[in-house]
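I have a structure here, written as structure tokens, and I will follow up with some questions on it.
Only one protein chain is missing; all other protein chains are in place.
Per-chain residue numbering starts at 1, and chain names A, B and C are given in the order in which the chains are listed.
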Amino acid sequence: MTVFTYPQKVLFQHCDPAGIVFYPRYFEMINATVEDWFDARIGVSFAQMHGPLQVAVPTAALQISFTAPSRLGEMLEFRLTPTRLGRSSLDLEISAVCGDEQRLEMTATLVFTRNGAGKSVPWPDNLRAKIDNEINEMVEKNA
Amino acid sequence: MTVFTYPQKVLFQHCDPAGIVFYPRYFEMINATVEDWFDARIGVSFAQMHGPLQVAVPTAALQISFTAPSRLGEMLEFRLTPTRLGRSSLDLEISAVCGDEQRLEMTATLVFTRNGAGKSVPWPDNLRAKIDNEINEMVEKNA
Amino acid sequence: MTVFTYPQKVLFQHCDPAGIVFYPRYFEMINATVEDWFDARIGVSFAQMHGPLQVAVPTAALQISFTAPSRLGEMLEFRLTPTRLGRSSLDLEISAVCGDEQRLEMTATLVFTRNGAGKSVPWPDNLRAKIDNEINEMVEKNA
Partner (left out) sequence: MTVFTYPQKVLFQHCDPAGIVFYPRYFEMINATVEDWFDARIGVSFAQMHGPLQVAVPTAALQISFTAPSRLGEMLEFRLTPTRLGRSSLDLEISAVCGDEQRLEMTATLVFTRNGAGKSVPWPDNLRAKIDNEINEMVEKNA
């Protein structure tokens, strides 16, 4: 298994009057990456979570460095690696690169919640197993 | 001088399918707070920066905790405190509260750049003096 | 009673690489205007609609002219006039001006829906009475 990647082009809507990505738009791109990862790798879409399952994975905390600006028209590759699974939390590392140049590097903690984003609750066993598997594959790959 | 505060109501456009603020929208609210602080306290607007002055203050890094969800219609108070002025950087602490409850707490580092967000350059003396004054007032107030 | 007005400053987040408001952001400003009108004039907030009442007022159709560009830092005044109340619809006229200059002019049709934006349903009597009153006041004012 390889690192999860998600390509996103820098569109007009992402850019500010300085002609570079306005940083709140990066978080939309990052959320799209997380959304696609859950769908493609964990097997549960945000449509299922926010529809029949009535669960959510809000971001509880994050730290990010914007290491170089991104310009209109550039193709970015977002990379997501899960690093630690807690009882009801999940740590992720996300970066974005354009060719050889890194544009941002982030660590984030998501939490699993039910019925309207109140208190966090434990991950259900089926999701826990799939996330664990993703983390272990990464660890082995890096070993 | 008091802590800089900026009230913002949680609008429909800020909220996600779970009925709470989607976290990238918080960064739009935070940027609006920073924008108003520069205008009101430092005496230079983003319109001046991105127009005649041809300078910018992009965010280089940040860490944030989302301590409780915010819901449609709530009135949030954003609070901004400058904490450290570097040669070409500025550290800020920003929080948002709704009544007694904290919703987020962030530290961020901005950098001062010229002509299209390339390398950082030293703060000009007039801005440096005003920012320094803001930081000193805060220190005295807390002493 | 006077025309409903809602001031909004052009922020960094509204502007595109040409330094003017990106038109999708105008619709966020327009929605904020509609939201505030319902709260201030009709007595029902979007938080009540999308919370306990389980109703919504989605936009079904609109036409708009962007008559002049708006720039970072400008203060816009949005003006809303209700013009026609149907069984389950409502026509609005909305414009935005900066000083003497018009920036946009729109007509829109909203519909009243229940339980998740499916089919439109008739306005309840209490909302109908208040909206009707708003329209009549405008007609009398213009007579």
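Note that in this section a residue touches a chain if its C-beta (ideal position, glycine included) is under 8 Å from a C-beta of that chain, and two chains touch if they have at least 3 such contacts.
Values in this document were obtained by computation on a predicted structure and should not be read as measured data.
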Among C:7, C:43 or C:58, exactly one should touch the missing chain; which is it?
C:58
Out of A:4, A:46, A:78 or A:123, point to the residue that touches the absent chain in the complete complex.
A:46
Hidden partner chain, residues of chain C it touches
17-20, 22-25, 27-28, 31, 50, 56, 58-66, 69, 116-118
Just the residue numbers, please: which parts of chain A touch the chain that's not shown?
11-13, 19, 28, 31-32, 35, 45-48, 50-51, 71-74
With the missing chain put back, which residues of chain B would touch it? List them for me.
12-13, 15-19, 22, 24, 72
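We take it that only the chains that are shown with their structure count from here on.
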So chain A and chain B: same face meeting same face, with over half the numbers shared, or different?
same
Cα superposition of chain B on its sequence copy chain C - rotation in ° rounded to nearest 5:
180
Can you work out the whole-Å distance between the CA centroids of chain A and chain B?
24
By the touch rule stated above, which residues of chain C touch at least two different other chains?
12-13, 19, 72
